[in-house]
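My questions all concern the structure below.
Of the protein chains in this complex, one is absent; all others appear in place.
Chain nomenclature is as follows: A and B, assigned in order of appearance, with residue numbering initiated at 1 for each chain independently.
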Amino acid sequence: MPEKASTLAPRVDALYYFLISVSVFFATLIFVLVIYFAVKYRRRSATEQPLPIEGDLRLELLWTLIPFGLAMIMFGWGANLYFSTSRAPSDASNLYVVGKQWMWKIQHPEGRREINELHVPVGQAVKLTMTSEDVIHSFFIPAFRMKMDVVPGRYTTTWFEASKVGEYHLFCAEYCGTRHSQMIGRIVVMEPVQYEHWLATGNGSASTSGEAPEVAGARLFQEQRCVTCHGGSVSGVKLGPSLAGLFGKSVQLQSGETVTADEGYIRESILNPMAKLVTGYQPIMPTYQGQIDEEGLLQLLAYIRSLRETVEPSRETRAEQ
Amino acid sequence: MSTVAVEARDDFPTATAPREHYLNVNYGVKSWLLTTDHKRIALLYLASITLFFFLGGFFAVVIRLELMTPAGDLVQSETYNKLFTMHGLIMIFFFLIPSIPAVLGNFLVPMMIGARDLAFPRLNLLSWYIYVLGGLFTLCAAVLGGVDTGWTFYTPYSTTYANSNVILTAVGVFITGFSSILTGLNFIVTIHTMRAPGLTWFRLPLFIWAHYATSLIMILGTPVVAITIVLVALERGLHIGIFDPALGGDPVLFQHLFWFYSHPAVYIMILPAMGVISELITCFSRKRIFGYGFIAFSSVAIAVLGFFVWGHHMFVSSQSVYAGLVFSVLSFLVAIPSAIKVFNWTATLYKGSVSYETPMLYAFGFIGLFTIGGLTGLFLASLGLDVHVHDTYFVVAHFHYIMVGGAIMAYLGGLHFWWPKMTGRMYPEGWARLGALIIFIGFNLTFFPQFILGYLGMPRRYHMYPPEFQILNVMSSAGASILGVGYLIPMVYFLWSLRYGAVASANPWRAKGLEWQTPSPPPTENFSETPIVTEEAYNYARQEAVGV
Partner (left out) sequence: MSESHRALAHQFDDLEQQAEAATLGIWAFLITEILFFGGLFTGYAVYRTNYPQAFAEASHHLDILLGGINTVVLIGSSFTMALAVHAAQSGKRRALIAFLLATMLLGAIFLGIKVVEYSHKFVDHLVPGRTFTFPGAYAPQAQLFFSFYFAMTGMHAVHMIIGLAILSVLVGRAWRNRFSAIYFAPVEVTGLYWHFVDIVWIFLFPLLYLIGRH
């Protein structure tokens, strides 16, 4: 068995053991019955004629309903596990992952960046927001029993909480070309104190320190002139929807639909502003497709996420966190 | 042509003078390449799929050799990626999908229903030529450097980033799909309209039910993958961005369209095998099948349900959680009819008269290995578990248990069973049993360790791997060498038997079924008089029926 290094791992293993038990039971049952019948009823004379038994409805029902019941238990258990991995807890820290042929780039919210390595503290929920710069990859940590595809053109998210200090494999699990099997790395789980130390100094790892993604995002926001339409109003007229406290809110669109302003919505609105026009605004936002790369988009996302209800991006000064 | 009730007999007297049959009625290359006789077409398929099997097998040998060491030291990564891609493409599209339907189905479907040929014999020949043409395109692609997208062609890698012969291969697969469609169409029309008098649906051998269900899938599913492949080729050739996110396209849409066919495709590969097993179990326990109606309906249920589970290949693809729930529960449901069949086959042995000829040994092997393969499918249907084992060797082991441990063993069992009917010769029983045993042992040694590798986290399609996975990989490769030897043995003795095998009588197994009521090999028209059917299938006993 692989190591259990996340809070999810023992739960997945428990389901695994259950399925193994059921499988061993039924496989053994079939093996034993087949061998037993084949031997006990082996042909002893060339002319013997077995009785014609057509079937037995009660047996059919028995071996339909019992497997059905077991299958539903397996389904329910597995579904329950799956649900709990699909929504990250609200206190999870937000990390960003960009996969590209054939490496992983990881951005910590405090600013540290890693390549092919991910340092995390034990006992802290970590939410990963991921995208690919080229083809479909998949972020796989066997010791955590977690895996999520990393798809170009959209964000996928998953989360985990590491439970055991140590080093574990990171694999790419979706075939992505020549060096697919070399797109691997390591996950380093540390005690919280060691982790803080590492964050500050990057001790013993090939990581680089840098600005926090939302700081970089704030800078991009100014450089790309987003602030022109989305920062404060010019003589009372708002050119673009307010971004303050936008993340996670419901947005009313011109088409009548209501959508949630999540990661995917924000990314799409930057790259393809015409796709979801907000009610009450002119369709004048230009597209930034080709002008901002995936990492820049993630930085902007981090910045917009950080904008509280009352803090509008300001034209003159750098936005506060 | 008059029809006469044919009493069920066990044997015809062997002729003393050379008798005319479908093999010697005329000679020459043209008589074979322009034949419309379903039996000859079956043999044409037998020859071509065997060639492809050994080609695909050769690629597997190189793969397993490479995987004996953690480092990528035998071939380069790009070559390795092409090897597993082409192994998959060849084995699935050019061996497994045609195998039982195109060889055994083509030969036996008309005979089992008392007909002189299929409904559309020229379409049958056309479907073989289409298969060969598609195969040539793919071989061309292989010779010109291969393709390295994985048999699944995921976008945007296949449409934009791959540097290999994607379009050529896609065209080959596209063309071959029509071979499958035509075969399915032919079977459906034949079974509906050409059954002998008295042969009602519920008197049909289960082999026919299985091929009917398979044909439904062939005609409904194949066109979807055909158009999907066209779109991939168009996008790659013209850069039109149907699946390219940079142009607003959706790479996951490709996955939906692809798996909509490719999941039912696996039922195309296993349903005919299940049909064969029903024939073998009944003959070699000399008993009626237990639960005929349940097995027949299970075949249809699998075909229908199989169209609604494709999303279980995509649980971690960014598909919605709710879609995942639906696909998971349906995937569990589709397992139930298969379980019902396994229980019914086992129950057929009860109070039977069981013998251990080679076809029966393959049937036993099938039941064991298919059970394991099917049970491991439950692991994959289970959402929480699949997240961990998806795209690992667990999946590889699962589908090889079903495809190789199941489908190929059933194919070999059927080939042995009907070999005397098809060729007029018996294969050597001793060597055949040895071959079956070696295959069984080699298979398990090759693929069981892969379940463990998968749960430990070894991803699939990996050219190099961390050293801690080596021992299990070496075990697997050792098993593969045994399995390879096991497959060579029947190849040798089948060829040997054509010249030196014992001459077979019309019904050497004393089996029920219309195909055994005619000489071995059969005359071109199959029956001298159209049979009239008056009894149920597998009517091995003479007494009145006992039981519920």
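What we mean here is this: contacts are C-beta pairs under 8 Å (C-beta built on N, C-alpha and C of every residue); 3 or more make two chains touch, one makes a residue touch a chain.
Being a predicted model, the structure only gives us computed values, none of them experimental.
When the whole complex is considered, the residue among B:132, B:194, B:437 or B:482 that touches the unshown chain is B:194. Note on the undisplayed chain: of the listed residues B:224, B:347 or B:511, the one touching it is B:224. Contact with the chain that does not appear here is found for just one residue of B:248, B:430 or B:467, B:248. Check B:60, B:103, B:118 or B:347 against the missing chain and you find that the one touching it is B:118. For chain A, the list of residues touching the undisplayed chain reads 255, 272-275, 283, 286-287, 289. Within chain B, the residues in touch with the undisplayed chain are 1, 110, 115-121, 181, 184-185, 188-190, 192-194, 219-224, 226-228, 230-231, 234, 238-242, 246-250, 253, 257, 260, 525, 530.
Everything below uses one rule, namely that only the chains that are shown with their structure count from here on.
Of all the residues in chain A, the ones that touch chain B in their complex are 1-2, 11-12, 15-16, 19, 22-23, 26-27, 30-31, 33-34, 37-38, 41-44, 48-60, 63-64, 67-68, 71-72, 74-75, 77-83, 85-86, 101, 134-136, 138, 140, 142-143, 145-149, 151-154, 156, 169, 171-182, 184, 272, 289. Looking at the complex, you find that chain B touches chain A at residues 72, 77-78, 81, 148-150, 154-157, 160-162, 245-246, 248-252, 285-288, 290-294, 315-318, 321, 324-325, 328-329, 332-333, 335-336, 339-340, 342-344, 346-347, 349-356, 364, 367-368, 371-372, 375-376, 378-379, 381-388, 390-392, 455-457, 459-466, 539-543, 545-548.
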